[in-house]
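Heads up, one of the protein chains got dropped from this complex, but the rest are sitting where they should.
On to subunit A.
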């Protein structure tokens, strides 16, 4: 938010919207404190229940709009998992669906005015990405044993190049959770912050129309980004899962 300061200048606080604070008074954020982040995670859960449980409760052959959207989301992720990882990846479909639904609902709920976006925090996306990274790594070793290390040994390259490539592959493998999490958090945070900056300029009457136009445009872009980032996170999870199930290039 911005407010005209005493000397007529503007004070911007574009990052204040990301502050995690207790919902029911106090300033200390303990482990189990109900915070605004907790509230919006709960709202995300309610959205998912509304869409996928209440929307489909009548099990109609000819779906209602809500059921249709639920089925669309199901079919979208199901097909993605099947296309990227193959039939054996379908066992992990509920897990991937959980990630996608959480991210997409949190992103969209966070776009509501005055909302808090849990997915704009590196703590949240980091846990999501580390969860994927650890699951996929453990799964790779359980499924393929030491053969999983073949992922780093590019057998199609000339023999002399293989050790060099192996080092690069290992580095890129361990960078995965970092890029995976920062991509999502960064996109969500940047969009919200930019909207806030434009909102700050709206306090100046002369610039207000332009500022409101810019907010509208950014908002449209953010709706797109919200979905695309959820999609990107999910499809990368599928790609990593594919590497774990079929480590040979």
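Assorted remarks:
Following the convention adopted for this analysis, contacts are C-beta pairs under 8 Å (C-beta built on N, C-alpha and C of every residue); 3 or more make two chains touch, one makes a residue touch a chain; residues count from 1.
By definition in this document, contacts and distances are computed from a predicted model.
In the listed set "ATP synthase subunit b", "Pyruvate dehydrogenase E1 component subunit alpha", "GerMN domain-containing protein" or "diguanylate cyclase", the entry agreeing with the UniProt name of the missing subunit chain is "ATP synthase subunit b". From the options A:74, A:153, A:173 or A:227, the residue with contact to the chain not on display is A:74.
Of the candidate positions A:21, A:143 or A:162, contact with the hidden chain is made by A:21.
Screening A:49, A:138 or A:239 against the full complex identifies A:49 as the residue touching the chain left out.
Residue-level contact of subunit A with the missing chain is found at 1-3, 11, 13, 15-21, 27, 29-33, 35, 37-38, 41-42, 44-45, 48-49, 52-53, 56-57, 59-61, 63, 67, 70-71, 74-75, 93-95, 97-98, 101-102, 118, 120-124, 127-128, 131, 185, 189.
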